[in-house]
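Removed from the display is one protein chain of the complex; every other protein chain stays in position.
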Amino acid sequence: MPADGGAVATSAGRRLRTPVGPMVPTRYRVVSRQRETVDTVTIGLEPIDAPIGEPEPGQFTMLYAFGVGEAPISVSGCPRVEGALQHTIRGVGATTRALCRLEPGSVVGVRGPFGAGWGVPGAEGSDVLVLGGGIGLAPLRPVIREVLEDRQRFDRVAVLIGARSPADLLFATEIEAWRSRSDAHVAVTVDAAPRGWEGHVGLVTTLIDRLPITPTRATVFLCGPEVMIRVVARDLVGAGVDADRIFVSLERNMHCAIRQCGHCQLGPLFICADGPVVTWATAAPLLAVRRW
Amino acid sequence: MRPIPIRELLAEQPVLRELEPADIDLMAGCGHNEVFQAGTYLAREGATADRFFVVRHGKVAIELHAPTGPLLIETIGAGDLVGWSWLFPPYRWTYDVEAIDRTRVVVIESACLRAKCDADPVFGYRLMKRFAQVVVDRLEATRFRLLDLYGNVDAR
Partner (left out) sequence: MHLVFSPADRAVDELIGALRRRGYVVVAPTVRESAIVLDEVDGVAALPVGWSDEQEAATYRLHRRDDRSLFAYAVGPYSPRRYLTAPRKTLWTALRAGDGFELVDDTAEPPPYAFVGVRACELAAIAVQDHVVRDGPHPDPSYVRARERAFFVGVNCGSPAATCFCTSMGTGPAVETGHDLAATELLDETRHELWVEVGTERGAEVLAEVQSMMSWRTATEDDHDAARHVITGSVEQMTRRLDPAVARDVLIANLEHPRWDDVAERCLSCTNCTLVCPTCFCTAVEDVTSLDGDRAERVQRWDSCFTLGHSTVHGTGSVRGDTRSRYRQWLTHKLSTWWDQFGESGCVGCGRCISWCPAGIDLTAEVAAIAAGTDR
């Protein structure tokens, strides 16, 4: 199929063109598949057609599963760092379940990268706190990677990870590698744990007070269920963190990801373009309105 | 039929049973009656916590609002009290409180009560002990709920 939008005649005599435009995906092949939890999988992709631009931490793509549909999925590993484009997908609907079932060798469509990212360079010189709850850790992994890889750009660094149970932790092996570092405070806590768990049990917010971080000098990257974001951000502000220095990642359903289908609106924001990452100062009044 | 004085209404609530009559009088001086229709809100997350409620009749729900609707945390019924955000700065409600049934409450104005605590620290101490007990009781109950004892015990 010509890549220049040219026409090709088929045996049936109909003229086919290569589709072009922002709604047309580029094809990638699944090269790796790692089960993270009972319903979450991380897949690694390599391009078949021309690759998309290098994603920034916090950006997302629209992943297309043949015959099923597209879903917005946060990039959990950037090609420049991981060698492949990685996405961590939680299978809760038809499309995400189809994506979770894909074996290496399968072909998917990718559009993107879209959205406002975390803006890690803006945190240079400050204390950094990364707070991820549940699947919220996935879009934060590129942040953690970037911060730890270039550690001297930042002051004190802390990573707090919360999950329902040990079995629900993402990137378990990588978390251990992060915890073994002496230049960052990494703590994991779960809501409930079986015998044998030697880590924290309790809410992620209970760990905030004991961090070697100065709230008034901190930049926070926070992601998780919206209710968790609200409660944690409120506590952070109460502890002295500036609402303009708390970055949260929001989520809504998307059909286009290019500010034209209207589905992802939250008040004046298009989550696909003005987000998904916004400051807490921006998000707080919008999230306070019920059913907005 | 004469209206029942606030202090009598408070005295008969189990949650305040251990308070001295003099304490009840002080509290009653900051209180008045209100009725909430089912589906109305006694408090909203983020709003100024300038009061708390002693439930006389009916039932309220403690909720956290999520994008897709309210998350029910707990229900509080007659004889119990609702609201402790008035105790500590920033004095903002942490939850929504919604009347599930038609609910009659005694509303206690917190600025008034805090002033009385400041003026009479011994009264304040007794009041704080009572509130601390309420919080401890709720925490213990919540911990039991977290254990998910009715669920799959084998996983533990």
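Labels A and B are assigned to the chains in the order they are written; within every chain, residues are numbered from 1.
Here is the rule we go by: contacts are C-beta pairs under 8 Å (C-beta built on N, C-alpha and C of every residue); 3 or more make two chains touch, one makes a residue touch a chain.
These figures come from a predicted structure and were not determined experimentally.
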Q | From A:42, A:61, A:76 or A:96, residue that would touch the chain that is not displayed | A | A:96
Q: Among B:14, B:69, B:90 or B:121, choose the residue that contacts the chain missing from this document, as touch is defined above.
A: B:69
Q: Check the options A:31, A:81, A:107 or A:281 and report the residue that touches the missing chain.
A: A:107
Q: Go through subunit B and note every residue touching the omitted chain.
A: 66-69
(Q) Tell me which stretches of subunit A touch the chain missing from the display. (A) 1, 14-25, 27, 29, 48, 64, 66-71, 90, 92-93, 96, 105-107, 109, 226, 251-253, 255-256, 258-265, 267-268, 270, 289-292
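In this section, only the chains that are shown with their structure count from here on.
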Q) Any idea how many Å lie between the Cα centroids of subunit A and subunit B? A) 39
Q.
Looking at the complex, which residues from subunit B come into contact with subunit A?
A. 45-46, 64-67, 69, 71, 90, 146-148, 155-156
Q) In their complex, what parts of subunit A are in touch with subunit B? A) 191-192, 194-195, 225-227, 231, 238, 288, 290-291
